[in-house]
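For this view, one protein chain was removed and the others were kept in their places.
For chain A:
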């Protein structure tokens, strides 16, 4: 009806819809969305067609079927009669194990390296430089295979290198004595929990006090000391009351084929951990160095003028400010380490990728297995990012 009426004399010009930028924008977006959806649908139906012809339709039913393949090492109990789902979980935990230990060690080594690169000591500075330049210019896979081959040079298990009867080095890894819970372990655990409660109570009280006085203060180290103190007292008390230590040492003993007792770190795990730590530490070191250099020179001079020692300057003035520059790139190094651990497949460490490949091979369910694999790495990485972003926000300057 409106179209039929003559143009209004007020000078308002009605634009046809196909020249209205707002409507065009909406139409273009709808067309684009449809195109993307059509493409995805085409890819999906094509995949399903191919899989149907090959008699390989995807299903998740295999997850509850016994896996019947062995896995060399596992954090949780596992044997071949358990399901594929359990085997997958073993893979995830093995990846998380190497990633967590690796991230902690790489951070420590990287920090030392970053500071060493800026040291006034010529030798230290150049040793660090050579280390950085060698390690970051050699592919990681090569380094892992190098470390793994190195473990072959150790003697056979029957002729292990014996370090004081507590530590044995051989070409299957390292076996070392390890504390284990004795019969009175429960009695001591009561003390440990008590210590933790004391520490927490102390910390909360102190924080409340600080808040009342409106002055900052430090309570965490004291709280730790209190918890530790109670646990140590409990440790000795348990001994005097029950006449036996709550924790005993499991000493490894060489049986016919392998060590029994103690803890054995396999050569695959050791090589993977060493390789990842040494490689990632280099990048972390460079990040630390750039972070330290980003703190203005005046800060260091002011701290020195106040009479702080070089160590105190670094610990109390430089590093806290450098952290703000360091954390974002550090996060991506943590993610790299986690993802690089999938190279473990080359050196026989049963990480997630390795276990998933075996599952894929035995069941032929490539699509579900790859989807689960991607989802797992994605989850681990997103969780790491989430935590690091939270930490990053926490240490940012609060401006008023």
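Rule of thumb we're sticking to: contacts are C-beta pairs under 8 Å (C-beta built on N, C-alpha and C of every residue); 3 or more make two chains touch, one makes a residue touch a chain; residues count from 1.
As a working rule, contacts and distances are computed from a predicted model.
Enquirer: Tell me the UniProt protein name of the chain this structure doesn't show, selecting from "Amino acid ABC transporter substrate-binding protein", "Cytochrome oxidase subunit III", "Cobalt/nickel transport protein" or "2-oxoacid:acceptor oxidoreductase subunit alpha".
Expert: Of the names offered in "Amino acid ABC transporter substrate-binding protein", "Cytochrome oxidase subunit III", "Cobalt/nickel transport protein" or "2-oxoacid:acceptor oxidoreductase subunit alpha", the absent chain's UniProt record gives "Amino acid ABC transporter substrate-binding protein".
Enquirer: Write down which of A:22, A:213 or A:256 is the residue touching the left-out chain.
Expert: A:256
Enquirer: Just name the one of A:75, A:108, A:141 or A:378 that touches the chain not displayed here.
Expert: A:378
Enquirer: Which residue from A:93, A:219, A:367 or A:388 sits in contact with the chain not drawn here?
Expert: Of all options in A:93, A:219, A:367 or A:388, contact with the hidden chain holds for A:367.
Enquirer: Considering the whole complex, which of A:267, A:280, A:313 or A:376 touches the chain not shown?
Expert: With A:267, A:280, A:313 or A:376 as choices, the missing chain is touched by A:267.
Enquirer: Touching the absent chain: which residues on chain A qualify?
Expert: Touching the chain left out of view, chain A contributes residues 36, 39-40, 43-44, 46-47, 49-51, 53-56, 68-72, 79-81, 152, 156-157, 171-172, 255-258, 260, 267-268, 345-346, 348, 350, 354, 357-358, 360-364, 366-367, 370-371, 374-375, 378.
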